[in-house]
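Heads up, one of the protein chains got dropped from this complex, but the rest are sitting where they should.
Coming up: chain A.
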Amino acid sequence: MSTTSPGLLGRTVADPVGRLGLAVSAVLAVLVVTPMVGLVASTLRPTGREAWSDVLTGRLSTSLFWEPLGNSLLVGAVTAAGSVLLGGGLAWLVVMTDAPWRKTIALLATVPFALPSFALALAWETVFRNDLVGGRAGVLADLGVAVPDWIAWGPVPVAATLIAHYFSLSFLLAAAALATVNGELMEAAEMTGATRLQVARSITLPVVTPALVSGALLAFAEGVSNFASPALLGLPVRFQTLSTRLYGAITTGQVERGYVLALLLVGVAATILFASNRIVSGRRSFATIGGKGGRRAVIRLGRSRGPLTALAFALCLSTSVLPGLILLASSFARRTNSFTGGFTTHFWVGESDPSIAQGQRGVLLDPLIIDATLTTVGLGLSVAVGATLLGTAVGYVVVRLRGLAPVTGSLTLLSYLPFLIPGIALGAAFIAQFGRPIGPVPALYGTFALLVIAGIAATLPFAAQAGRSAIGQISRDVEEAAVVAGAGLARRGGRIVLPLASRGLLAGASLVFVNIVRDLSLMVLLVTPALPLLSVLTYRYASEGFAQFANAVTVLIVLLSVGATVLARRLEGPNQPWREAAS
């Protein structure tokens, strides 16, 4: 790989950090490169080559690829536009103005991104589902409201639920960008006598444009490749996107077509994210110079203060608290998606009753759900530990290894790569590579190990980023003081680096845990009935019409995610007494 020249190899091996770098590179290669190689290789065999022509030029290519591609791009574009508009506007309100309860709004605005994306789709379905595709209609229809098809199914609800999920991400990016804008920039404009509108249009907006653009493209890429929303709200009316087509192909045995679609999906998503990178890094950096720039110019909203705040609360509540309540309430509904037919705890704690839901027990008593919960938590913890260890090693090597750019460069690239691969395509790649035995390694398909490996690969970008920033905050001097005292790499790692970085790493680990617990798109292809996961069960229940069970399990997932986040915040506090002293 990066070590072809003997000089470089020699120097790398001579340095303990270099040896660590080589080891980590090897692990990353197995995790990230081999699945993609397997995916490509599978499509180059004769049956695979046939699949390429089927998908791209064949008689079915329109319905296999081109139409889903168009739908994916449409959904992505609308998601991007909506997310940036809502997220950016909210960020402006929170960071720049004197709106009341800004902290509460900021907190609420980050909630939707912490929810599983299928939670919003399920909530939408619960409310707006109509009788177009049979099965139980939603709450509104139950109340006698005729819900038009375009609101119940297809691109509009898919995009709406994705916007409700991803505006949260745009908000975070835009708010961070606005917060770093030197307040003096706005004051300098104010000194010229410019009006508020002129300042906003000519100064503030252009300065945060890079953040808005990257937020938009991120939402675009996510929207293009999201699986849950189109699967729940589009598939029933044959509104296909690349993700659902890929899922459909693999689950119906047309694996080669699935692999080809996976590669095409990777191509589309990677192109968008690559473009985003280019646009953002190609622009002049607007990082502002230090000094007393901390001052924020507070924009007085005047008479629009009330209405704008109300609007912000409405947006945040309708994308976080409201869907949660709808899911919770509907899991208690006696009749599916009906708030008028009475409530029951049957779907939570009921014993088997052949007349309800084919005799399934309530989720808290169902051994399948209990098994799935344990597997989900076990998987989340394993992946969190594995990804964090690996991410820390990557971060350590990238931050500390000096003068060996090829090693650090390849590590950075490898750890970023999974970010370009949509979850469902990564899942397909893992099936393609590890679905059959390779030499002495048995087929991993259907094993817990495969789920862990795939989970680590998928969350590596977060974990490596967390590792990098946690290590980067430890001054080199602190470690060099230990080197001078005679401590080797292992001892420094255990006694200096890990304790100092633990807060950041724990935060990173909890993010990884939450990501795995609420993941659907990666695991939906990898999971087998013997290894149930909560999110995949939710999806099965939802597609089979057991709305109460689906919603109840989603509530469980949300509780797990929120619990993990809160626990991590608690844990990281008291363990580091020196934090208080230092700051």
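The rule is simple: contacts are C-beta pairs under 8 Å (C-beta built on N, C-alpha and C of every residue); 3 or more make two chains touch, one makes a residue touch a chain; residues count from 1.
Throughout what follows, contacts and distances are computed from a predicted model.
Between the names "Serine-protein kinase RsbW", "ABC transporter ATP-binding protein", "Sigma-70 family RNA polymerase sigma factor" or "Sodium:proton antiporter", the one given in UniProt for the chain missing from this structure view is "ABC transporter ATP-binding protein".
When the whole complex is considered, the residue among A:Leu93, A:Val207, A:Leu522 or A:Ala550 that touches the unshown chain is A:Val207. Across A:Leu60, A:Leu107, A:Val145 or A:Ala188, the residue that sits in touch with the chain not pictured is A:Ala188. Residues touching the missing chain, restricted to chain A, are 182, 184-185, 187-194, 198, 202-203, 206-207, 209, 284-286, 288-293 (touch as defined at the top).
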